[in-house]
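After the structure tokens below, expect a handful of questions from me.
Complex shown without one protein chain; remaining protein chains in place.
Presenting subunit A:
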Amino acid sequence: MAQDDNSGTELAAADSSDHGHGTAHAVGTAVVARDAVQNPGFPPHRPRVTDLDPKKEKNAERAVYTLFYLSIVGSVWAIAAYMAFPIVPEDIASVRANNLFIGLGLALALLALGIGAVHWGKALMHAEEGIDERHPVRGTVETRARAIEIFDEANQESGFGRRSLIRNSLIGALIAFPLPAVVLFRGLAPENQNPVDLLKHTMWEAGDKLARDPSGVPIKAADVTVGSVFHVIPEKLASVGHTEGYLEEKAKAIVLLMRLKPEDLVEDEDRKAWSYDGIVAYSKVCTHVGCPVALYEQQTHHLLCPCHQSQFDVTNHCAVIFGPAARPLPQLPIAVDDEGYLVAQSDFKEPVGPSFWERH
């Protein structure tokens, strides 16, 4: 393909960046003009003030060593500050002073050292630029030939190409040997659990009292006034220890409880029995990627997820009305027990939280 590229007749040869390494490289569609302007070469060197004026040179020298001494001062300061500004337990101001004064000392030590070194390099060290010659990155023709020869010799001496059974079985063995390591990673998750079953259920069961999050106090239907919102957990969550999956259960079971005027609710026929006198309970786990849908807009009856701004319409079974969420929030069927407490009728009727492959 490359030979087709030199289509223009005005093209000269590629610039000879090869220094006798053999092949000239294709210029592609670059236009190499024959009468391109020639590089004028280096401009005359311009001396610095420190080269011309011994007084300035002396000043620069003074500046550099002063900075280095200042750096020492900074280091000593930092050590002194470590001792002079200890952290007093329960005193937040002492933490701030400790942070500030150690930090300022260290910053002085580092900045003075750095600025001093750079100033030394720029103002005092030999100022004329040097030149290195470049060579093509590829090896020389001889080097490459020798490399090929070495591979040939190795091939001859080992019979790698000739003994194809050895070669192929070796490749097979090399592919197979890391596989056990991959299998070992199965141990990352518990052996006796199926994630799909776990994701499809929460700890809510018929008769579980709805309780306030985080206090765990059960909620009476009478406490829920129109327009109010409650962050809810199952009352029995309190009996789950941290090592027994408290956070895991809580992450699925959190619920938002709201009371609207019954006439504001547009309810499906088969879900009318899931609410109680305008009180509705919905999963607080966003169906997008699982953030808690914590913000309730009382006037519009919209729930807002603060992570990606999905909005759900509480009056309409929490249908998604804006944002990236994929599905309505699942509803928790609720009822009132003999003592007037709100209880769950059952678990959610569908998996809560983000979508997953086996969800349907």
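Convention: contacts are C-beta pairs under 8 Å (C-beta built on N, C-alpha and C of every residue); 3 or more make two chains touch, one makes a residue touch a chain; residues count from 1.
Basically, contacts and distances are computed from a predicted model.
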| item | value |
| --- | --- |
| Candidate names "Sulfate ABC transporter permease subunit CysW", "FAD-dependent oxidoreductase", "ABC-type nitrate/sulfonate/bicarbonate transport system ATPase subunit" or "Cytochrome bc1 complex cytochrome b subunit"; UniProt protein name, chain not shown | "Cytochrome bc1 complex cytochrome b subunit" |
| Listed residues A:Tyr65, A:Tyr82 or A:Phe151, member touching the removed chain | A:Tyr82 |
| Missing-chain contacts mapped onto subunit A | 1-2, 4-5, 7-8, 14-15, 17, 19, 25-33, 35-43, 45, 82, 86-87, 89-92, 95, 98-104, 106-122, 125-126, 128-134, 136-137, 185-186, 188-190, 193, 195-196, 198-199, 213-214, 231, 233, 242-243, 245, 247-248, 250-252, 254, 284-286, 288-292, 294-295, 306-310, 320-327, 353-360 |
